[in-house]
Structures are given as structure tokens and as C-alpha cells.
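Let me begin by handing over the structure; questions about it come next.
Yeah, one chain of the complex is gone here, protein chain that is, but the others are all in their spots.
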Amino acid sequence: MTRINQPHPVLRVDNLCVEFATTAGQIRAVDQLSFSVEAGQTLGIVGESGCGKSVTSLAIMGLLPKPAGRIVDGSVLLDGQELTRLPEGRLRQLRGAELSMIFQEPMTALNPVYSIARQMTAVLKRHQQLSARQARHRAIEMLARVGIPRPDQRIDDYPHQLSGGMRQRVMIAMALSCQPKLLIADEPTTALDVTTQAQVLRQMVDLQQELGTAVILITHDLGVIAETCDQAVVMYCGSKVEQAPVADLFLQPRHPYTAGLMQSIPRIREHKLDRLPVIEGQVPNLAALPPGCRFAGRCPNREDRCVQQQPPLTERGAQQFACFNPWNGPVES
Amino acid sequence: MSDPGIILPAPEPAAARLRPERTSLWGRALDQFRRDHAAITGLAIVAVFFLMAVGVWFGWWGTQWSQALGGRWEGPSGGHWLGTNLLGQDIFQRAVYSTRTAFEIGLIVAILSTLLGGLLGALSGFYSSRWIDSVLLWLMGTLDSIPFYLFVAAVAVAMAGNPWAMHIAMVATFWTTTARLVRGEVIKLKNLEFVEAAHAIGLGQFRIIFRHLLPNTFHILLVQGTIVFVSAIKAEVILSFLGLGVQDGVSWGLMIAESTQEVLAGQYMNFIVASSFMFVLVMAFNLFSDGLQDALDPRRAPR
Partner (left out) sequence: MELLSYVIRKLIGGIPLILGVTLISFVLMVYFGPDKTFELLSKNPTEAEIAQVRAQLGYDRPFLVRYAEYLKEMATLDFGFSDSTGERVSSILSRTIPVSLALLAPGFVLGNLLGIVLGLVAAWYRGGWVDKLIMGGAVVGMSISFLVVIVAFQALFGVVLGWFPVRGWNVHDLPSYAYYVTVPTLASVFVALGYNTRFFRAVLVEEINRDHVRTARAFGARPAEILFRNVLMNAMIPIVTRILFSIPLIVVSGSLLIESYFGIPGIGKVTFDAITSGDQPILKAVVGLTAVLFVLILIVTDILYRVVDPRVSLTGDAR
């Protein structure tokens, strides 16, 4: 995929730590997470349910549920600007304009009592001092670009008159309408059927390429990662266990967890996976994490030190992984 | 991270490490209720009032509520803790005696209307979209459309001074809310497996209703009971003021009604005492009822 070379990345997340206050005590949902995304690039984040993918994206957007969730450490730099210390009012001006987010459930993500036109133009008017007519014009143009037929008519529909795929396209159009620098897509296609899923993803990637937007794509589906991403981050229990360019990752996964994920992908994917393939064992409880590697309990390569010490991130070429005893063998599926 | 010297066993499944949680509705509700300080305080205050009422029943106190023991509008003293009213009756004794009246009305109305509401609601839900359901729904809609105080007045007049007119009118209007809630729950429950299984093994319909459906709506009945209790006490005050309420004995409503003249004359004791007694009991009951609802209705858990 094309890569626009730029001196510094659009988004740089550094040592991000997010905690939740719960009845069971303080939970660390994201632990020392670092990654960066460049303009026009797509970064995939994979990991099991509950590993902190959504929390990461909400933390970047400054939308963690208050007062329970809090960024306790780390920084989020958008184009060199520190977001974690920005006052809410400033952050609000950035949301939808500089950084956008789309969510998993297209059926419920739009406000049911207003037409698509009302909702899309509201965003445009809010961020781009457009007149009502200009905003409408722009919204129709965006709808056309995400492949909605007869957008000048569809724009006056209400969400319930559109199919799930159409609604997700509307969300994508709305999210990209102000040409944000960064788009976070949290499982944008999980709720759609296979064919629609592919189409919607295609449309999103095309538009992103045209606009040069940096994308974080969160998914359960390694196939989606393979098809659409440049880089991939694998998360486990709130922290990054591996990161690599997608080609390297599929060629030689280093973390046994990644390898396990890949091993369980069926060769010929006839139906979409809405959850990750099953790996033996249980995810540890976030409220009582073991001192060592969090994956140790389920790891085939476990050594003694794995349960005593957390393995640090090791770099090998463009690939990073947190494992004492990395996977070397082939990945069979 | 911490203590790298100790070798931990492989982590056991997450579920096993969690604090053993009670799984049943009632177990969880009890846990939740115990943590709810406001609800516990409410319950304690209700218990105190209940003891006060029991004492009146047994004649331990509040016996001299009707005699004129002192002069009119005497201030608080050792003999009359909270002073006397227009007729020289002891305000404290009257307020205490009224606690019994309040509990009588509250309990009778709450128990009868929850029973009626539960029963008719279960029937309506069990036979949903059959004629019996239509009739019951029509009845509920009709009763809900008649303004409450007019209805009570009409019942009172129709029953020509019968002391139970007020209770009957309250039960007749209060049962509908409970019935609607129970109906909804029963419709939900009856499609569940265990009810279908009961059908399959040939249990009779009434047996299914009484043994399997109604017991599973008990949490609704309990919460509704507390809500109706409060409504009944509050309605009594207004009905007594209108002359439709308590016929013999004394109640907070009657005390407030008689105090309205005193207030215009600048005598506030009767009014304040009766209002305060009532306020504290109703408030305590509201807190208790809220706690029950939070504990028993998973949808009301704090979000």
C-alpha cells in the first residue's frame, strides 16, 4: 500500500496506562501501551474480547467513562499536540474534525429521531463554518464517495430506513467529512454480513487512501488485518504483546499468542469470524494479574521465568514482541 | 512486577478466583441491600414506627388520645410532651396513636391490593390475548381513567359512611399498577422453559400459575407493596381532610385537618407534629422501597 513519508507520525501513543475504579478495586485495562500511526497508514489492533482495544480508542478520543475511567500515565500526541492534558472544550473541537471514530453497532450508532442530513450537516456546521446549503452539498458528496446510491435522496432518510451496511457507510462518510487526520474504527464491520463487510471495508480504505487519513482499525478478524492494514498490534490483557508490519507478522509470528491466533484461522474462510479463534485456557482477571507474563497460563512455550517476570518488549527488525521464548516454528492452520 | 522471587502456579480459571458471588436474585439482592445505607436506615426507622404502632395495639401507650386532659394550646411540658391542641388533647399521644392508624391503613391496603393485583395480573398475563385478558385490561384502563379522589368520594358516598369505604376505594384503584407489572412479567415467564416443561408434564393451569408463575413475580409484589403502602398513607391524609377518610379514631390526616384552623390562629404545634411524624415515616419507607427496587431490579443498578 502507498505510504506517504512524513517526518513524524500523525498519532503517537506512548506508555498509555488506563485504569478503572470498580467495586473489585482499581483495574488496569490498558498497560504501558505504545504505538504510532502515520498519515495514510492503517494500523490494526487485534486481541481477545476484553483485552482493552475499545478502552484504548476511547482513551485516545478522551471519551473514557467518567469518573470511573482515567488515563493514569502516558501520552497521546496527535500531530505533535498532547491530547491527554487538553481541556474538554478544546478536545471537543478536535473530535469529529481532527480525529473521528466509528463504532461497532451501525444499527444504533445514529440518532433515530433525526434524518441523515440533519446529523451529517450538524457535524459539518459545527467544525467547518459551512452554510446549511454548503454542508448539505458536502454531505451528499461524502455519501456518494462511500458508495451510497442516489445520495441526494437517501440523505433525507432516517436511520431506520437504511440497512446496516448503509448505516455504517453513513458513519464512515460522517467520520471522514471533515477530513480528520485520524480515524479510529472500532470493529466497524463485525455486525455486518460477509459480503457487506468486504464492501464497506473496501470503501473505507479507498476513501482513506484518497484523503490520506491515518486509520486505527480494531478487529477480531486476522483476515481483515491481512487485507487492509500496514502494521498490526496484538494486545493481550491490556498490553501489547507483539507489533509488526503485517507481512512480517503473518510470515513469522513471534509471540506464542499471535501464533496461536493464526494457527486457528481456517484456511478457506467461508464465513466471517465474529470472535477470535479459541485458544485453550482462561484470560487472567484484570483485578488480580499475575506478576509474570500474562499469557503464561496458556502458553505452550512457558518457562520458569515467564511466571516470575514480565518479558520486556524485544525488537527484531521491524518486529517487536514481549516474550522470553519466542515462537520460531512455522504456523500451521 | 512485585515479588519476582515467588513462583506462582499457573493461574487458575478467572471464575474460580472471583469472590464467591451469590447467584440467585434474592441472594444478590440481599448483598446489594446490605450495602445500601440509606435503605437500611429507612428500614430501621420503619421498624421503630412499627413498634410504636404495636405498642398502641397492646395498649402500652397512646391510650389517652381522645380525652381533653389539659387546657387549649398548652405548650410542651412534662405532662404533655408536645403540648395540647384546640380541645386540650395531648398532641403527642394523638400522634403516637395515629401511627397505628397509619400502619393499619397502609398494611391493609398494601396487602389487599398487591394480592388482587398479583392474582388478576397473573391471570391476565397467563391468558394473554384471550377474552379474560381483554376484560381485565379494559377494567384496568377504566379504573385508571377515573380521577382518584372522585372515585373515593363516590365509593364513600355509595357505601354511606361505611368505615371501610376508604380502604376499598384505595384497593380498587391501586391494584392496577401491580397487575400491569405482574402481567408483563408473567407473559415473559410463561415462554420460558420451565413453564413449558410444566405444561408438558401435564400440570394444571392453576397449579402452574400459583406454583410456578406467581412466586417468580414476588419481587415485583414486594416492591409494589411498599409503594402502595406509602401511597395509602399519603392518600389518607387528603381523604381525611376532605371528610372521607378515617371515621373513628385519629390519624395524622385528621390531626392536620383540625390543625388548619389552628395554623391561621398562629398555633403550629399540632400541624408540625402530625406532619413531621408522617414525613419521617413516609420518607423512611420511600428510602426502604428505593433500596428494594435497586436491589431487586437489575435494570436499576447504577450505571
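The chains carry the letters A and B, assigned in the order they are written, with residues numbered from 1 in each.
Here is the rule we go by: a contact is a pair of C-beta atoms (placed from the backbone, for glycine too) under 8 Å apart; a residue touches a chain by one contact, two chains touch by 3 or more.
Please read all numbers here as calculations on a predicted model, not as lab measurements.
Peer 1: Which of A:R12, A:R70, A:R126 or A:R305 touches the chain that is not shown?
Peer 2: For the chain that is not drawn, the touching residue is A:R126.
Peer 1: Hey, which of B:P147, B:P163 or B:G204 is the one touching the hidden chain?
Peer 2: Checking the options B:P147, B:P163 or B:G204, the one contacting the hidden chain is B:P147.
Peer 1: Using the document's contact rule, name the residues of subunit A that touch the chain not shown here.
Peer 2: Within subunit A, the residues touching the omitted chain are 61, 63, 67, 92-97, 100-101, 103, 105, 108-115, 122-123, 126-127, 158, 160, 171, 174-175.
Peer 1: Hey, which subunit B residues sit against the chain that's not shown?
Peer 2: 138-139, 141-143, 145-151, 153-155, 157-159, 234, 237-238, 241-242, 253, 256-257, 259-260, 263-264, 266, 268, 271, 275, 278-279, 282-283, 286-287, 290, 302-303
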